[in-house]
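Subset of chains shown; positions unchanged.
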């Protein structure tokens, strides 16, 4: 078992590809085969796996999420700005905990898959991702 | 490895903070570091991680889910009451399986994170949550 963390500075509102950083961490862990838990310690940012080939997919995903959880929906919780409650909703939808298998010290992602840190707040944030590799 | 279960009586339609009950279970397990799988054995209740500071966040999340999956949407499956199919939809959206890292025998939740059992049915239910700690 190996455990560590990534600290990631996000720009506001983005889907940030963190696959390479996770891959580097896994390569440094002495594990060949098992599962990697990727965990986001925040409630207004999340994690998701999506297509890494056409950036238009990411723009469509973000526009769709923005329509589904708009800023102007009369939320009761609005102390932290109009982008805060939509961020909590989006984080609930995509979740912030992934478990991904690996073998040969490499993640078994599909050809078109990448791991994204979803920053749902308007401004940049410092986000902490906990990585736990379990296996042999 | 340690495995156990929590039995939780829910009131109808609520997001119930079960963090303390999970923390107590983990403290009794002889594991220092690893991942905890939290699994809900039901299809009309789920699990989610969200903000624990302002209860208005939870009310906003519930209202938003209610609008997204309303009771009056002409569902084909309506034998078990108008709240049943929306409950299945909400459980699909948030999921019912979480994997959370721990170290020093404590969950590595973020400062503002809590684990909620989402009861989506209108009436109270007895829900079973399986806990599996894997690590060392």
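Per-chain residue numbering starts at 1, and chain names A and B are given in the order in which the chains are listed.
Simple rule for what comes next: a residue touches a chain if its C-beta (ideal position, glycine included) is under 8 Å from a C-beta of that chain, and two chains touch if they have at least 3 such contacts.
Keep in mind it's a predicted model, so treat the numbers as computed, not measured.
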item	value
Full count of same-sequence chains in the assembly - 2 placed in this view	3
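Everything that follows uses one rule, which is that only the chains that are shown with their structure count from here on.
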item	value
Centroid distance [mean C-alpha coordinates] between subunit B and subunit A, Å	20
In the complex, subunit B residues that touch subunit A	33-35, 48-51, 54, 56-57, 59-61, 64, 68, 93-95, 98-101, 103, 108-113, 134-136
Residue ranges of subunit A touching subunit B (in the complex, touch as defined)	1, 3, 37, 39-44, 68-69, 73, 75-77, 79, 85, 88-89, 91-93, 95-97, 99, 128, 130, 132, 134
